[in-house]
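Before we start, here is the structure in question, set down as structure tokens.
In this view, the complex is presented without one of its protein chains, the others remaining in place.
Think of it as A, B and C in the order they're written, each chain with its own count starting at 1.
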Amino acid sequence: MGNSFGKLFRITTYGESHGQAIGVVIDGCPAGLEIDQETIQHQLDRRKPGQSRITTQRKESDEFQIVSGIFEGKSTGTPISMIIWNKDARSKDYSHIAEKFRPSHADFTYQEKYGIRDYRGGGRSSARETAARVAAGAIAMQLLKEHNIGISSYVSQVGSLKLELPYQQLDLNAIEDNIVRCPHRETAEAMIELIETTRKQGDSIGGVITGVLTGVPAGLGEPVFEKLHAQLGGAMLGINAVKGFEYGSGFEGVSMKGSQHNDEFERQGDRIVTKTNYSGGIQGGISNGQDIYFRVAFKPVATIMKDQQSIDQKGAPTVVKGRGRHDPCVVPRAVPIVDAMAALVLADSLLLNKSIRL
Amino acid sequence: MGNSFGKLFRITTYGESHGQAIGVVIDGCPAGLEIDQETIQHQLDRRKPGQSRITTQRKESDEFQIVSGIFEGKSTGTPISMIIWNKDARSKDYSHIAEKFRPSHADFTYQEKYGIRDYRGGGRSSARETAARVAAGAIAMQLLKEHNIGISSYVSQVGSLKLELPYQQLDLNAIEDNIVRCPHRETAEAMIELIETTRKQGDSIGGVITGVLTGVPAGLGEPVFEKLHAQLGGAMLGINAVKGFEYGSGFEGVSMKGSQHNDEFERQGDRIVTKTNYSGGIQGGISNGQDIYFRVAFKPVATIMKDQQSIDQKGAPTVVKGRGRHDPCVVPRAVPIVDAMAALVLADSLLLNKSIRL
Amino acid sequence: MGNSFGKLFRITTYGESHGQAIGVVIDGCPAGLEIDQETIQHQLDRRKPGQSRITTQRKESDEFQIVSGIFEGKSTGTPISMIIWNKDARSKDYSHIAEKFRPSHADFTYQEKYGIRDYRGGGRSSARETAARVAAGAIAMQLLKEHNIGISSYVSQVGSLKLELPYQQLDLNAIEDNIVRCPHRETAEAMIELIETTRKQGDSIGGVITGVLTGVPAGLGEPVFEKLHAQLGGAMLGINAVKGFEYGSGFEGVSMKGSQHNDEFERQGDRIVTKTNYSGGIQGGISNGQDIYFRVAFKPVATIMKDQQSIDQKGAPTVVKGRGRHDPCVVPRAVPIVDAMAALVLADSLLLNKSIRL
Partner (left out) sequence: MGNSFGKLFRITTYGESHGQAIGVVIDGCPAGLEIDQETIQHQLDRRKPGQSRITTQRKESDEFQIVSGIFEGKSTGTPISMIIWNKDARSKDYSHIAEKFRPSHADFTYQEKYGIRDYRGGGRSSARETAARVAAGAIAMQLLKEHNIGISSYVSQVGSLKLELPYQQLDLNAIEDNIVRCPHRETAEAMIELIETTRKQGDSIGGVITGVLTGVPAGLGEPVFEKLHAQLGGAMLGINAVKGFEYGSGFEGVSMKGSQHNDEFERQGDRIVTKTNYSGGIQGGISNGQDIYFRVAFKPVATIMKDQQSIDQKGAPTVVKGRGRHDPCVVPRAVPIVDAMAALVLADSLLLNKSIRL
């Protein structure tokens, strides 16, 4: 279980890292949406391996095939199925860890849970699965675009190197201007250097992605358990390697007084807006029409080119060392995944919201 | 929508702050569980208002009534319905804000979403709803106890006053020893003083709760979208006033190298354990048998005894000032809510896990 | 599990026949719906025991209490909770069968499934639970009324006494004109006599209810697994004592040729209609704008005032004989239940349909 996401705009993904393919089925995409396949490929390209010198050098073209649900360029309301065939699946790279539990990977826990696991490249636990989400998210984005909702995620921290400027002071159109996907050039350059240094050490490092959602109308999100930020948080925490989520003032807001933190209302023409936005665009779990922003923490990639103590499936001590081609830092390629998960949450919320009033 | 939580151990809550009652229905509690009603009342008492000088002075006995699902002291497998009747519902306290949007409350967003709202005490958006979760969580805890799973949450930060000791160096049996629910006496005293000072200023302040789950067997959690930590995070973010969630190394782990962060495996007798636990007891979204620990950030309470600029329902400028009886800091009373949500997630995961192998 | 119904207009029921109360929570009723409490009570009265000489003489006023979700007479979009307290719960009537499995009741299967059961009056398996559905259904009906959708169910067969006239030739406003709820006076009188004779024999008898749904717009129902008739059928089969469901031409349609059975399209003014309606208003699982009609088969009530061979919980042979106050034929009181389940299906389909197009 656990391979589906969303209630009305609902996706189900499948596939293993080194199996035949990964794929996704979207059930609930509204009919009549023009589907731009280039947008889908563009998002996949942003996530694909081998895209720059700071990502894994594994090569996957990550071309997708639409199998159903689109007719004469438009969604028909029936399930949209997309497949991405695995091409550069060098399973032999993994035979050396078939019987070993790699530290901080999912080898041990999958074995404990299921009593069986596809050890090739982490099987289902590999972040390769996220390509399927990115493809589905790209369709959700097209739905959101019809409602003038925008999604901009960017790398705001690598290791302890943190971009201190708030998103409002950045040019969010510059995210793709560099390979680390940080819209502040100087910081981006330092981040790239840090990642390269780390890679040369055979090591890995963590990072933070900041997400900004603009144009979200007031009223999205459901009370109590499905608050909009609870859905966003659950979605982000479902991305591989994520260790934390905060929105609006987040953990820093803890130290504030209510009198500082409260966002007073005022009018701007016809609209009711807030003077500040510590709420992060969500109050009581429902969007208030202001920008939604959040931060997602990613741990350092578990695969490193160093010897590590571990245990094998028979319980004997062993040594594990990464081979193959891995990312020293996951955040540059995780930006489109954060975008996709945000798009899926918003698309679902948007559809749910249609049934909420008489 | 959004008022249900869980897949197999599934709860649905209802009720408004100043309506007749709040309540919960649990569908899926296994049959044959002995239900200790004192445990339920104990958890409700930990959450109830008026329990100490640092909480709201509103009086609610929060006694619960079991309406169904329990026969001769045991669960029967049919829905367990529990009701908590509202007693001290002074609706008049709220008439002054019937037409005003209180800053950083849910007044505006509920109005925008539904076009109608029960303004009395925040209606459905009030944290009073969490009493229903606490009652349900207390039953989940009894199920977990049968599996020797323990849950201990405590206040680890109030404002910028932070308990730096990790949970391993604390006596988690001392959580109830003081009214702020911080198991470190000196820190607790400072926290209490800070909360009292804040209250006297008519202001409010945020805080952090740390949760520790012990005895969780390896194998809980579902891959991809329903990772155990994604479920925990989504659950915590669904609690009123929560702004962030992190588990294991969390946001701090971002700055670490993989070689530091990876948790090497070793044997301890029959068990495979990890030498460190930056993973926070979860790898690939599935529990690994180590302690699970996480932090939950709460913003300062929105209701303060100070004048604030706002807008009324007709769009005219107005001033809002809190009256009534409110908590200056939410975390002491939120500890049993965090416990409850953690219990609900684990109970559900435990049941789901029964179907996972042939 | 299994105590919830619907996806967007979702109800959860709870309560046992001789427990404290039965109740229902509706999550997803759109905000702004004026709730007429008399309509709810009217539907409950149609289902309540003791209403006529051909039903059980047990007395339950079946008054309901609204606990949440309605403010100033309108739904607020938050969960609507309704409770019906059990008043005439003579548990002692059932002590004689506490350890016995009544033939064709759920005693044995509940015991096998759960290892424990509330034997008083059948506990959760009692048809008393359906009062909760009727209350919820009455709210769904008010939503449907806003869309000019009508629901008329009536008794079309008791034992082998069958009303042969199709619904088009009946006055559906006459359903409440007699106690058996058959709109054809002569047939109704014969049915009443048959039921009374059966009751005097200490026996019971089955029946059929025909449902007619008018004004349903084209487009309701979801493809493949959630066809509108599959949802209606599943809903009806979930009513106690139901053994069969057919819609449109049903089982008789089997003997027809395609050339007879196909419903040709024609225009009537602006509308596209069908000349015949063997399809029963649903084609490919989606409503086509014509009347929807169906038949629901109810078995004879299992409780009879005769000696029957059985087994007790220890496995020893025993004799069971009904006591207490029971219906000799379930269909007169089941009419409002069929109405309610139909209303719940349509309300849910109507809401789901809002998200289906761009």
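Observations, loosely collected:
By our rule, contacts are C-beta pairs under 8 Å (C-beta built on N, C-alpha and C of every residue); 3 or more make two chains touch, one makes a residue touch a chain.
Given the structure is predicted, the values throughout are model-derived calculations rather than measurements.
Per the touch definition above, the residue from C:64, C:114, C:154 or C:167 contacting the chain not shown is C:114. Annotation: of C:87, C:200, C:306 or C:323, C:306 touches the absent chain (contact as defined above). For the chain left out of this panel, the touching residue among C:70, C:151, C:297 or C:346 is C:297. Summarising the interface, chain A meets the missing chain with residues 1-4, 8, 10, 12-16, 19-23, 25, 27-28, 31-32, 65, 67-69, 71, 74, 76-81, 83, 113-118, 123-124. Although one chain is not displayed, its contacts with chain C can still be listed: residues 1-5, 7, 13, 101, 103-106, 108-110, 112-115, 124-125, 129, 157, 159-160, 198, 201, 203-208, 218-219, 221-227, 229-231, 233-235, 237-238, 240, 243-251, 253-267, 272, 274-275, 278-280, 282-289, 295, 297-304, 306, 308-311, 315, 317, 352-353, 356-357.
Mapped onto chain B, the interface with the missing chain covers residues 8, 28, 30-33, 75, 77-78, 143, 146, 223, 351-352, 354-358.
Quick note on the criterion: only the chains that are shown with their structure count from here on.
With centres defined as mean CA coordinates, chain C is found 46 Å away from chain A.
Look at where the CA atoms of chain A average out and do the same for chain B: the two points lie 26 Å apart. Per-chain Cα centroids separate chain B from chain C by 39 Å. Shared interface positions of chain A, defined as residues touching 2 or more other chains, are 223, 352, 356-357.
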